[in-house]
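Here it is, the structure in full.
A protein chain is absent from this complex, but the other protein chains hold their places.
After this line comes subunit A, so read on.
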Amino acid sequence: HTHLNYKLGLTLQNRTSEALTPAAAARDEFQEELVIRPLHSGDIYASFQFRTLWDTDFLQEGQKVSHYRLFPKSLGQVLSKFSVRELHISFTQGFWRTMQWGQPFIPSPPGAELWVWFHDTVSDVDGNWKELTNVLSGIFCASLNFIDLTNTVQPSASFKPLGLGNATDHRFLRYATLPREIVCTENLTPWKKLLPCGSKAGLAVLLKSEKLFHSSFHSQAVHIRPVCQDEQCTSKAWELRQTLNVVFDLYTAGQGKKEWSLFKMFSRTLTEACPLATSSKVYVDITDNPELSPATPLLSQAVVLGDRRTYSVYDLSRAETFGQLRSLNLLLRWKGDGEMLRPLLHAERYVAGFGLQTGEIHTVIYNNHPYRAFPVLLMDSVPWYLQLYIHTLTVTSKSRDNKPSYIHYQPAKDRHRPHLLEMLIQLPPHSMTEVTVQFERALLKWTEYTPDPNHGFYVGSSVVSALVPSMVAMNTNFTQDQPLFSSFVPVKEESSYFVRVYTEPLLVNLPTPDFSMPYNVICLTCTVVAVGYGSFYNLLTRTFQVDEPSLPLAKRLANLIRRIRGVPLLT
């Protein structure tokens, strides 16, 4: 604690006044926030958000940014070198169970997902994309170098920019997902290093890997985008958000009791705010009236994802939050017998069929709104070795045909690009819509299989994006003091909110050749070809002669005598 103070003391003495006065012309600012929400199933959901806002322009020609303070230099250099306008990368372990846990603040698919909007000045987007994935692979210690043209798509409608930007030519968008990617401590450590205070002060001290990975769901993400500084949008800034969502399971981490504390979740307590942060807060969702200690007088209400919820706020920049012991350990206890708000949009996906030749992908989308119908955009990216047959595509709602109003289909090219299918489907109220498409499994070359080919091949999650009609009026005002969790997705209108749902990834088996046989196969096939060639050569070059049958010895002697006598010969 004193060591930390010494390290930061010198730098802070000059800047403390700057950081804590809101009206100062600070060029960069940092906010951190933790939201704890108890879930109905007894699990607990913790969502960390760390936001850095910086008033600079990476993409300006001729002016190289070189003085980095709160914004990590590695990411800043990446943005300027590759002319990136928006970058969203997430690493997730586990699958978000929407029906049990509700909607997450920031959804993410299992595995790694990366989508990037490049600036329109880029001439070779594919080259930039390839280099970008390799650089990010190094920054985050992840195997993002497996992202190449065979699993990258350019969605035309599903991934619009989340920040500023008027040009929406989807040639500058690239989306790729690696469902097989595993997240572990090696990925958490460089992610933590990007934070201004590292993992030494503030909320990031709670991020201990042995507890974080002992959970049902763990997702860490980095989102970079240009945003408006104020409502009139007179000045622009770059926003870097690092988010970490984790769900601790009732039984594996909670010992079966609906009683959680910061120490039980993270094996640490909070001792101080990050000195470089302008705001450092903990929000606890008390809408369902759990028992919460220590008590706090601060309350806040927010409408997030169509739901009005009440939060207790702990402001870590105030010394009295930590109490006598100078440490904050929240204790939460609840019964969990209330009614959970049913998520209005939910999707599932599975593979049907048997055998290794064909199959069917079924995507089921549920609209749980009692009386409103709304359209959803379904995006499917299927690898090239599962050949989709688009003429078998059927969309049925309530056992009737439901023709999509917009279909964008880009068929796959073997070994070059995957299938991309985007559809706009109108979901009738309170219904289940099923999208079915048949596919055939290809036999690959023996070098194209992974070392464990019988495990199967992963197909990335489908993305369902929609503007869901909200039962509660959403807040469209832009305020500086809005909690971070409610300001991630810009709210354009009061009556609906944007939701993105990811389905399960699929695991399909492909027929495999025998991997021990390359030399044998070459020999045997060439043998058959050689038999054909040999027979041809033989027949082409052979001449036929009538073979005179040879006479036995006795007859030959007799012929000799007959020749001498001049009499006709024996045959």
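Here is the rule we use: a residue touches a chain if its C-beta (ideal position, glycine included) is under 8 Å from a C-beta of that chain, and two chains touch if they have at least 3 such contacts; residues count from 1.
We take it that contacts and distances are computed from a predicted model.
Novice: Under which of the names "Nuclear pore complex protein Nup85", "Pre-mRNA-splicing factor 38", "Phosphatidylinositol glycan anchor biosynthesis, class U" or "dolichyl-diphosphooligosaccharide--protein glycotransferase" is the non-displayed chain listed in UniProt?
Specialist: Options "Nuclear pore complex protein Nup85", "Pre-mRNA-splicing factor 38", "Phosphatidylinositol glycan anchor biosynthesis, class U" or "dolichyl-diphosphooligosaccharide--protein glycotransferase" narrow down to "Phosphatidylinositol glycan anchor biosynthesis, class U" for the missing chain.
Novice: Identify the residue among A:S399, A:T447, A:N477 or A:S550 that touches the chain left out of the display.
Specialist: Here the residue in touch with the unshown chain is A:T447.
Novice: So which of A:A473, A:I522 or A:L557 would be touching the chain we can't see?
Specialist: A:I522
Novice: Among A:K81, A:R342, A:K413 or A:R556, which one touches the chain that has been omitted from the display?
Specialist: Within the whole complex, the residue contacting the unshown chain is A:K413.
Novice: Any idea which of A:Q357, A:S405 or A:Q482 touches the chain not displayed?
Specialist: Answer from the full complex: A:Q357 touches the omitted chain.
Novice: State which residues belonging to subunit A touch the missing partner chain.
Specialist: Against the missing chain, subunit A presents residues 354-358, 384, 387, 389-391, 407, 409-415, 419, 442-447, 511-514, 517-518, 521-522, 524-525, 528-529, 531-533, 535-536, 539-540, 542, 544, 546.
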